[in-house]
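One protein chain is absent from this view; the other protein chains keep their places.
Let's look at chain A:
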Amino acid sequence: MGFPAKTATSPGLVALRRGLASFALGVLAGATMALADPLFLSSSAALSAAPSGQSSELATVSVAARVERLETTDGFHRVALEGWARAGASRVLFALPGKRILVASIAKDQVDTLEQTGEVVDADTGITWNRMRIEGWIPEAAAEPQIDPIWSAAWTFFTERCTACHQRRVPDHYTANQWRSLIKVMGPRTGLPEEEQMLILAFLQHHASDTIAQRPNTRTGAVIAPGR
């Protein structure tokens, strides 16, 4: 009995992975995912098959997630949504490969609706991440053209609720994945409803040590400085 030795990775494969990783970084910087008309979710919302509250639900889109507006009609936006899913776990889409910033949870029976638009192997973990795309309708009221007001609301919750027991933490002292685990524990201690906890989490994850430079959720690339 012993620990099975891992097969040595060939240099070629390592180089390929590196190439894919830098391709991914290019994507993050907005080089290839230049959304013409981005919207940001001001609250979590159902992604529906049709512009109606009654139509079948494709996914739940997370607060602060970025989507691309394709058209607007009858109080609904038709949007395209992209996110990264771990190979073998396609139902959960994240904003960046390997960074578990929740973008959407796909309904169980809708996984087939997803279209794969990219793939990257994370060089550090060897995990394959697939970029997935889905289209559907969200209520007009659930999205905003700017992220700033959403971050501003998050900032207020964070400073109001996350300084009652300890000093205010610095968002970029932790990674996006660490924040997810930290809020799992600390979130309930705020006494806030889950939606607000998720808003704080999204804010922290987008300003984490391993995401702040990539600014995944800003259109302009300007430094995110939440105002009042």
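We take it that a residue touches a chain if its C-beta (ideal position, glycine included) is under 8 Å from a C-beta of that chain, and two chains touch if they have at least 3 such contacts; residues count from 1.
Simple rule for what comes next: contacts and distances are computed from a predicted model.
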item	value
Per UniProt, the name of the complex member that is left out, chosen from "Bidirectional hydrogenase complex protein HoxU", "Branched-chain amino acid ABC transporter permease", "Carnitine transport ATP-binding protein OpuCA" or "Dimethyl sulfoxide/trimethylamine N-oxide reductase"	"Dimethyl sulfoxide/trimethylamine N-oxide reductase"
Contact partner of the left-out chain, one of A:Ser55, A:Thr72, A:Thr128 or A:Thr156	A:Thr156
In chain A, positions touching the absent partner	1-6, 86, 88-89, 92, 98, 100, 122, 124-125, 127, 155-156, 159-161, 163-175, 177-182, 184-185, 188-191, 193, 207, 209, 223, 225-228
